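Here is subunit A:
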Amino acid sequence: MFELGPILSRAFQTLQSWVIAHGVPALGAWILAKSIQVGVVVLGVSLIPMVLVYAERKVSAFMQARLGPMNVGPYGILQTLADGIKLIFKEDVIPVGSDRIMHIMAPMVVVAPVFICFAPLPFGKGLVPIDLDIGVLFIFAISGVSTIGVLMAGWGSGNKFSMLGGLRGAAQLVSYEIPRVLSVVPVLMFYGTQSLNGIALAQQGRWYGIIPKWFIFYPVIGQIAFLIFLIASVAETNRTPFDIPEAESELVAGFHTEFSGLKFALFFLAEYAYVFVSSAMAVALFLGGDDGFSAAGIIPSWLWFLGKTFVMVFLFLWFRWTFPRLRVDRLMQFCWQFLLPWSIANIAFAGLAVLLIK
Partner candidate 1 sequence: MTLSLHHFLMLSAILFGIGIYGVLSRRNILGILMSIELMFNAANINLIAFNHFLYPNQVWGQGFAIFVMTLAAAEAVVGLSLVLAIYRNIKSVYTEKLNILHG
Partner candidate 2 sequence: MNLEQLLPTVVFALMAGLLIALALVVVTSRSVFRSAIALTGALGVVAGLFALMGADFVAAGQLLIYVGGIMIIMLFVIMLSQRPMAKADRQTNDQWLWGALFALAVTCGLIVQFRAVYRGIFSTTVSMPTTVSIGRLLLGDMVVPFEAVSLVLLAALVGAVYFGLDYEKPQ
């Protein structure tokens, strides 16, 4: 009833035919349509962090029995916007003796991949920007580029603490990337595809009419995979309890000590956008994507997807106020000696299960 997919595609077709009717060549019309789509996605990606920042401040406030931002707009809704404006007008400091080019490029390299990561996410029926055949691998590959940005920020600041923060951050990101990728392998083995949309579609249906066929409900394998993915995702987004790279009390503020103004804002944008991408991936891979319970589609599929994603995001925010920060060597030990063996064992279990089922 409220499905966005058909409405949007009809709108695009109308637009395209209107433009072609006015003498624009087909390729030009295609480029125009794609530009509009890309523009919508970019706008969405930029808006999501604002929502998330507000959510984070409110959630933390409620968890500490405070009110949080209240003054700018009703319930402080416009607080993030105000902060953004403040950051835009701040002086842009580039430290003396730093590598200027690296310093300027670092936030861009961190942010740019996030936008691309939104491409294969299945937001709902007919709402997949690009249904890539290698969707999962694509997201992992692209989001790996951000690590380079972290290293550039560390190097380009011309500051020992920043460099240490960058090194620690990159080490953590690279390490946790491995169990994160491996934890997804059982999902791919079961559904035989890497397309996020295909995986989400394969999870529709019910066991015994009640239990949804989401991957998280596959006995043992699903839960292990989901837990590892969740933990590794928290580490990948540098959030507490794995926020070693930017641990204020140890490293001033890690690799973004020397960044100010808009560049600082870009790092934040990237962090929150990655939280969102990770949550959305978790939803598409483990929680059935846009599969919902409402009868006759009263609640549209995209709302289901976004709702589940925000539940996952809330989980991320919750972790921050629940767990203390890990020591850096414990962090690595946890990854290499606990998560990695378990994810490999999980792949073996999944292989056995697939073999026995077929």
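The rule we apply is simple: a residue touches a chain if its C-beta (ideal position, glycine included) is under 8 Å from a C-beta of that chain, and two chains touch if they have at least 3 such contacts; residues count from 1.
Per the selection procedure, all candidates are chains of the complex that A comes from, given by their letters.
Keep in mind it's a predicted model, so treat the numbers as computed, not measured.
A.B. asks: Between 1 or 2, which touches subunit A here in the complex?
C.D. replies: So the candidate in touch with subunit A would be 2.
A.B. asks: Candidate 2 touches which residues of subunit A in the complex?
C.D. replies: 25-27, 97-99, 101-102, 105, 132-134, 137-138, 140-142, 144-145, 147-148, 151-152, 154-155, 158, 163, 166-167, 170-171, 174, 177, 194
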